[in-house]
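Since the structure comes first, as structure tokens, the remarks are kept for the end.
As you look at this complex, bear in mind that one protein chain is not there, while each of the others sits in place.
Up next is subunit A:
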Amino acid sequence: MAKNVLVVDDSSSVRQVVGIALKSAGYDVIEACDGRDALGKLTGQKVHLIISDVNMPNMDGITFVKEVKKLASYKFTPIIMLTTESQESKKAEGQAAGAKAWVVKPFQPAQMLAAVSKLILP
């Protein structure tokens, strides 16, 4: 069974690009449009990796990561933060919250795949 990757971004084109890249590499993709939506998607199915944007309406990425870390069943799930601001502050915030991996936007699909494959196999 292919592994599930949850892609959280308020931009549907980003979700689509990431989705296309991941599917081509053999992962299954679940999409969510913000942190609140994503938390809902975490129950009822196993998600093996989370890719989340930072700046989102309703619930931003940092808050979302903090919430994920509270969930017992997602204790060991890797989280990749997507940051457009290449500024260290966002990355640091994300890492403090528990998202140790990151990809800086804009990225090539191959870059995303490289980051993902460091963390899980399809």
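To be clear about the criterion, contacts are C-beta pairs under 8 Å (C-beta built on N, C-alpha and C of every residue); 3 or more make two chains touch, one makes a residue touch a chain; residues count from 1.
The rule is short, and it goes like this: contacts and distances are computed from a predicted model.
Of the names listed as "PepSY domain-containing protein", "Glycolate oxidase iron-sulfur subunit", "HPr-rel-A system PqqD family protein" or "Chemotaxis protein CheA", the one that matches the UniProt record for the absent chain is "Chemotaxis protein CheA". Hidden from this view is one chain, which touches subunit A at 10-14, 16-17, 20-21, 24, 33-34, 37, 54-55, 57-60, 62, 75-79, 82, 84, 86, 88, 92-93, 95-102, 104-111, 113-115, 117-121.
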